[in-house]
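As you look at this complex, bear in mind that one protein chain is not there, while each of the others sits in place.
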Amino acid sequence: MAWHKGRGFACINYPIGMNLGGDPSQALVHSTPDGKFMVSLSSIDLGQGMKSVTRQIAAEALGVPVADVYVDTADSDTGPHCMGSFASRGTHRVGNAVIRAAAEARKQMMDVAAEELEVNANDLDTDGQGSIHVKGAPSRKISVAETAIAAQFKHGKTLSGRGIFLIPPSDVDDETGEMTPVTTYTHAALIVELSVDDETGEVEVHEINSAYEVGRALNPKLVEQQLVGGAWMGVSHALYETTEPYYPDRRHGPVDFNTYLMPGAAEVVPHNIAVLERPAEDAPFGGKGPGEMCANPVLPAIANGIYQAVGVRIDTLPITPEKVLRGLQAQGGAQPKRR
Amino acid sequence: MAKTPVTFTLNGASKSVFVEQGGNLLDELRRNVGDLSPKYGCGQGTCGACTVIVDGQPQLSCLTLSETIDGCDVQTTSGLANGPDLHPLQQAFMEGFAAQCGYCTAGMLMAAKVLLDRNPSPSREEVAEAISGNLCRCTGYEPIIDAILSAASGNLRRSS
Partner (left out) sequence: MSSVEFRKDLFADERDDTLKEIGKPTIRQDILGHVTGRTPFYDDHAFEGLLHMRCVRSPHHHANIRRVDASAAERMEGVVRVVMPSDVPVNLNTLLHLIGFGKDDEPLLADKKATYIGEPVCAVIATSERIAREACDALKVDWEVLPHVLDVEEALKPDAPSVNPAYPNNTFDYGRFDHQKLRFGDVQEGFVQSDVIVEHMYQMSPIEQAPMETCGAIAAPETNDRIVCYTATQAMFFSLGNTAKVMNMPSSRLHFVGGTVGGGFGGKVDSIVDMMAVLGAKLTGRAVKFQWDRAEEMQVGAPRGAERWYIKDGLSKDGRILARQFTGFFDGGAYTRLSSYAVQKCVGHLPGPYTIPNVAANVYLVYTNRTPATAMRGFGVTGVDFALECHMDKDAEAVGMDPIEFRILNAYRDGDMKAHRREAKNTALVECCQVAAQKAGWSLSPAMMGESSKLGSTPERAAIPETAIDQEGLIGARRQGEIPTAPAVRSTGTRPAGQRTDARVAVAPQVADMQIDPDRVGHQTKVAPTAPMSAPSTTPAPMAAVASAPSIPATPSPQPAFAPATSSPPPVTPAATESARETPFQRGVNRPGLSPFLSGRRRR
């Protein structure tokens, strides 16, 4: 009776945005009297960081500091239409809508700044610190605040913008399945190191090493949050979770967290992540959505690791100790596989 | 339905309320007192989102009968900051990206505060143990554990 070590590999890609398109999102941007910017959305922040990432996108596209931007989400009276936060569409669709809204507001800002500085708007640039200056002559400048005040109180102009982003809907051919599902994909590859107890069928995951390609890490800490938390969910899905433990039998369904199992704080798996960034052509600053794909490769990698450890293939989720034990019994004990 | 008078302190302030028989502390705090920081996650005592501190002990307010807190000292995350000054745990959770949706955060902070009040320099295992009754679906726990450890080390620096 012993613990057997194994490691398993899996790699995946994941579609970004609602399948077949047809899922617009809109954004509105406007400046306050003193040149701070409000972004109005009806997109949902459910923890993934929608407010934070769109704030950075708006700041970058406007050319102002992130501290001067605030994002308001989801009042249907003020936030324009958005399909919602699902299908890894938030960053891609909403981000693009925010860029367009911010670009329009920036255009107005630069036009007013040009009038104030008596130069051509094309000769101006923002410094990202709250000022607009003549390219090559940083001292010839006007602050964003002064520009906004001049725009509204002197010129009678708004600094505001509208944005919408849409991938038009694609048909699906019923004979061949031909379609444009999405326009870009994230990628991941991952290796799980684990041990299997051949006496109890218990599986313990020791370490994960992974590479996730996310287009661009628009905020590296938000990406890290998704990848670490997502891989945790992958371990949880693989080894613990189901609402129907004896599917398709409906009985014994859990109704609380004593019976719906997930790994706890003491079962954290060290996870060494490499983030790759291959910008997608139509994505905001190249960034794709990392939030959904991160759990997916963990499930098969664990199953493959169990096979290497004890020679048992578990092809049904979740991989409970009972299933591992039955597999071990069927083949007369552990048969570790050497690579 | 008969109501029972109950007096307790909430984050240092005295509160006197009439509570429904059989009512729980979570509902009492949220609906009648107006402290919305403890959250309803399960009502079964299995998730920890409603954790508050009663007389220095972490307690699941959804399973605590309101009548039983008469004379008790109750602390919630609403009272964790000292005016505008954040508690080191709050600062550490912020800087450590230790929350995503934020729904479990208030309960986590309460569990963590009890730990640090008792043990200013806990080990990683002790931190995990202390928050083992608090579930988080977003973070995978590691950033939370790291944040609590970093708050603890900050405490040590301050006290030494």
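Per-chain numbering from 1; labels A and B assigned in written order.
Rule of thumb we're sticking to: a contact is a pair of C-beta atoms (placed from the backbone, for glycine too) under 8 Å apart; a residue touches a chain by one contact, two chains touch by 3 or more.
Values in this document were obtained by computation on a predicted structure and should not be read as measured data.
Peer 1: In the intact complex, which of the presented chains make contact with the chain not displayed?
Peer 2: Answer for the hidden chain's contacts among shown chains: A, B.
Peer 1: Thinking of the whole complex, not just what is shown, which of A:L28, A:A59 or A:V324 touches the missing chain?
Peer 2: A:A59
Peer 1: For the chain that's not shown, point to the residue among A:N120, A:T200 or A:T316 touching it.
Peer 2: Residue touching the chain left out of view: A:T316.
Peer 1: Based on the whole complex, identify which of A:L28, A:L117, A:V144 or A:I191 touches the chain you can't see.
Peer 2: Once the missing chain is taken into account, the touching residue is A:I191.
Peer 1: In the full complex, which residues of subunit B touch the absent chain?
Peer 2: Touching the chain left out of view, subunit B contributes residues 22, 30-31, 34, 36-44, 46-47, 49, 76-78, 80-81, 86, 89-90, 93-95, 97, 99-106, 109, 135-138, 142.
Convention: only the chains that are shown with their structure count from here on.
Peer 1: Please tell me the distance, in whole Å, between the geometric centres of subunit A and subunit B computed from their C-alpha atoms.
Peer 2: 30
Peer 1: Could you list, by residue number, the parts of subunit A that touch subunit B in their complex?
Peer 2: Residues 46-49, 221-222, 224-225, 228-233, 256-258, 262, 264-266, 268, 271.
Peer 1: Going by the contact rule set out above, which residues of subunit B touch subunit A in the complex?
Peer 2: Residues of subunit B touching subunit A: 42, 44, 46-47, 97, 99-103, 125, 127-129, 131-132, 134-135, 137-145.
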